[in-house]
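For this view, one protein chain was removed and the others were kept in their places.
On to chain A.
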């Protein structure tokens, strides 16, 4: 596929991005296995052409949309974001994509819609991990409407100047940089607007460990490990750890979304 270019964005960090090699060889994508190297090894089996995204629920124009319809070339932006995994490691990734709000506006959000739910492709014959009941397939995630409409939230279709590699969630994936990585669902086939808090796979798997919000928060530990610090991938054998920032450092932009909420309860 042709190279992608995205307009630079003031929302990008000026931190140095991880290498393409690092970003594409250290992934959590349990549809292809639980090992970090499994996605790079096995994601090639996934067919991504043709691809369509079914947008439904409380929208004005429900239907089947192509990736090109939702993220046309002339709308693409480059967003260099920090990514913080719930496993206490992090990267800096130059995504290419469009604001999720632009996609939702295309479909027309009905006033009654309060949440957005997302679903990953379910195709066990191409996604070997789905043959095992590790999680309740298909993978699903959700956002509150204000989170979904936030300018930081994007649907990404590229990485550096490449179309999204399969192990990173080709052809189109969510990126919510102030939340733990598992919220940023990959290889999306369905987007549904609803008035109820949607099913979220990790929350369902271990509700005491993974909440619906999953905002990066050094003050709220995972019950089995600390979230106070993180290892930056690519920092080498003696690169040490760095402090984890609340909302992954995006607090200035997003903290107001959670004003008045007890984040130790709504983790």
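Just so it is clear, contacts are C-beta pairs under 8 Å (C-beta built on N, C-alpha and C of every residue); 3 or more make two chains touch, one makes a residue touch a chain; residues count from 1.
Here is the rule we use: contacts and distances are computed from a predicted model.
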item	value
Undepicted complex member, UniProt protein name, chosen from "Transketolase", "Electron transfer flavoprotein subunit beta", "Ribose transport system permease protein" or "Protein-methionine-sulfoxide reductase heme-binding subunit MsrQ"	"Protein-methionine-sulfoxide reductase heme-binding subunit MsrQ"
Contact partner of the left-out chain, one of A:37, A:73, A:195 or A:219	A:37
Interface residues of chain A (partner: the chain not displayed)	21-22, 25-26, 30, 34, 36-37, 86-87, 89, 134-135, 205-206, 221, 224-226, 228-229, 231, 233-234, 236-241
